[in-house]
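A single structure is presented below for examination.
Here the complex is missing one protein chain, while the rest keep their positions.
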Amino acid sequence: MKNAITPEAAADLIPSGAVVMIGGFMGVGSPHRLIDALVAAGRGELTIIANDTARPGFGIGRLISAGLVSRVIASHIGLNPDTQKGMLSGAIAVELVPQGTLAERIRSAGFGLGGVLTKTGLGTLAADGQRIIEIDGEEWLYAPPLAADFALLHADRADYNGNLTYQLTATNFNPLMAMAAKTVICEPREILPVGAIPPDAVDTPGVLVDHLIRRAA
Amino acid sequence: MKNAITPEAAADLIPSGAVVMIGGFMGVGSPHRLIDALVAAGRGELTIIANDTARPGFGIGRLISAGLVSRVIASHIGLNPDTQKGMLSGAIAVELVPQGTLAERIRSAGFGLGGVLTKTGLGTLAADGQRIIEIDGEEWLYAPPLAADFALLHADRADYNGNLTYQLTATNFNPLMAMAAKTVICEPREILPVGAIPPDAVDTPGVLVDHLIRRAA
Amino acid sequence: MIYAEEIIQQRVARELHPGTLVNLGIGLPTGVSRFVSPEWGILFQSENGIVGMGARPPEGMEDEDLADAGGGFVTAVPGSATVDSAFSFGLIRGGHLDATVLGGLEVDEAGRLANWMVPGRMVPGMGGAMDLVTGARRVIVAMQHTAKGRPKIVPVCTLPITSTRRVTMIVTDMAVIEPTDDGLVLRERAPGVSVEAILGATAARLIVPTDIAEMQFLRIAV
Partner (left out) sequence: MIYAEEIIQQRVARELHPGTLVNLGIGLPTGVSRFVSPEWGILFQSENGIVGMGARPPEGMEDEDLADAGGGFVTAVPGSATVDSAFSFGLIRGGHLDATVLGGLEVDEAGRLANWMVPGRMVPGMGGAMDLVTGARRVIVAMQHTAKGRPKIVPVCTLPITSTRRVTMIVTDMAVIEPTDDGLVLRERAPGVSVEAILGATAARLIVPTDIAEMQFLRIAV
């Protein structure tokens, strides 16, 4: 059984300089209350691993706009001019990773695998400085596993075992990140009694989740 | 929309010598009517990729007992003495693969990846003749993707788009195999109208499924 | 301009195969769906996690959990399925996607597409584009033939390429061009556009067969 804590208490767990995965795709399926608490707590020098940095002032974009992020690993920053500016000025180190490779790198860490072999990015800038592994005469781009200190997730429903369900396209990177961070904090829309979510409906088993965020008052 | 065909019509699609993945774990979640039709059709020299070969006369064990299988790639054959006898006598070529590696090899093929890097099996017989890849001074065992001509699956529910849902531990290898074979044939318990399975409940999107098997008369 | 986009979208729609899975890029490619009849049984994938994406919902019926890859609200068609990001790209990379339709900044004589960055100026990131171009069974580039009068079909891409893979087809407001072993072959011209005009607006070498048919369109009510 897991106690549900406040967003503030959760933000207190995260030190400056932490490597933080955040679920969501252009803010859809991001833990917005947790992000707000993190902005309020003012932890800086964060490394953010996420699909994108949303828009200025929205979702992960709030952390960027607040100047709390020194490094981003993402597949797309095109809809957030602040991140692009930060990248071009050198204020934010941005590593761009093809979206499917990013997903597999996170999964690889969470699943205890040694990395990803993909064709995606071969012969492009995405392969610069990366290792190419030849297998039976075919070239594959190697991409290492990607883990984090914290994963901040959104979910639709949780139970007090920490079991999670996601809804529609708010799923995206959340279940992958749930496997890949030392401490997993999830902000569900609602928390149900244990047993109320049938086993086949669970997307992320509760053993992976360390803290649940209380419902908004 | 997919027409539902009989098990016999499905078996007719599968030639002797085919490489066939079959879902299930000790027969739980295996497509039993399809297997029966395949036994009746008498196609021989099959390569079977599956977690196990169940028991003599049950599930995949029926194909073994009928002498239709010349090669097995599985993680466990211990509860089927017929497979063990076939292996020791040389009648059946058996490749034993650690279960987690088997699952990832199948997924790797279906997901367009170049194979699996795992610690499992390093320094054991499972590594014999396999490639070891060193990454940052650490050794990983490389295991190649595993694809098939056919995947024969069980599901709990389907709709006429071919969307599938699995139930409890009858899930196992079925969703992985649905990605990894040229032709995917599924035997669901029931087939519902399109729209009756909500999008979040779908485990395998219908675009992956080529043929559904009609309900038993 | 809108007319130009519609020409491209209508022509691309004809390339889609009934009953298959198709990914439409954000922007011009998204509009291809307007010219696709529901009867064709085509399912649209959005790489953020849905197979069977539908049109924008009526005002007031948006759901914050259901969006396309640009973050815009969409609907889900009956018989759709939602998946996580790893699965979504498994569909793409694993060859389960019949076609992807993508915008382009440049395409070159080797049929290579550049569509994800302009060094020093625009660095949006590749998002799903590299996976799509690498993994889809067919890659259809849908773009204006020129940008501010400058040809976008060039001898060799000057911008960073998205993949070394040769795309399947280029559809512009002026022409349909097919990259082949021999180079770029002009296949069709848009209504009222001459071969000479196409050659004049193309920096790459074009192979021009004797008969260049005019683009045909399906009659789909918009």
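Letters A, B and C mark the chains in the order given here, with residues in each chain numbered from 1 onward.
Criterion: contacts are C-beta pairs under 8 Å (C-beta built on N, C-alpha and C of every residue); 3 or more make two chains touch, one makes a residue touch a chain.
Keep in mind the model is a prediction, meaning the values are calculated, not measured.
Q: Who does the absent chain touch among those shown?
A: A, B
Q: Considering the whole complex, which of B:G17, B:G123 or B:P193 touches the chain not shown?
A: The missing chain is touched by B:G123.
Q: For chain B, which residues reach the chain that was dropped from this view?
A: With respect to the unshown chain, the touching residues of chain B are 25-29, 51-52, 54-55, 74-79, 84, 87-88, 94, 96, 98-104, 107, 118-126, 156, 166-176, 203.
Q: Determine and list the chain A residues touching the chain excluded from the picture.
A: 1, 107, 109-113, 159-161, 163, 179, 194-195, 197, 199-200, 202, 204-208
Just so it is clear, only the chains that are shown with their structure count from here on.
Q: Suppose chain C were gone and every other chain stayed put; which groups of chains would still be connected through touching?
A: one piece
Q: If we define chain centres by averaging CA atoms, which chain lands farthest from chain C? Would you check?
A: Greatest centre separation from chain C goes to chain B.
Q: Where the centres are mean C-alpha positions, what is the separation of chain B from chain C, in Å?
A: About 35 Å separates the centre of chain B from that of chain C.
Q: What whole-number Å value describes the gap between the mean CA coordinates of chain A and chain C?
A: That gives a centre separation of 29 Å.
Q: For chain B, write out the residues touching at least two other chains, lowest number first.
A: 111-113, 199-200
Q: Note the residues in chain C that touch 2 or more other chains, in rising order.
A: 50, 76, 82-83, 86, 89-90, 92-93, 135
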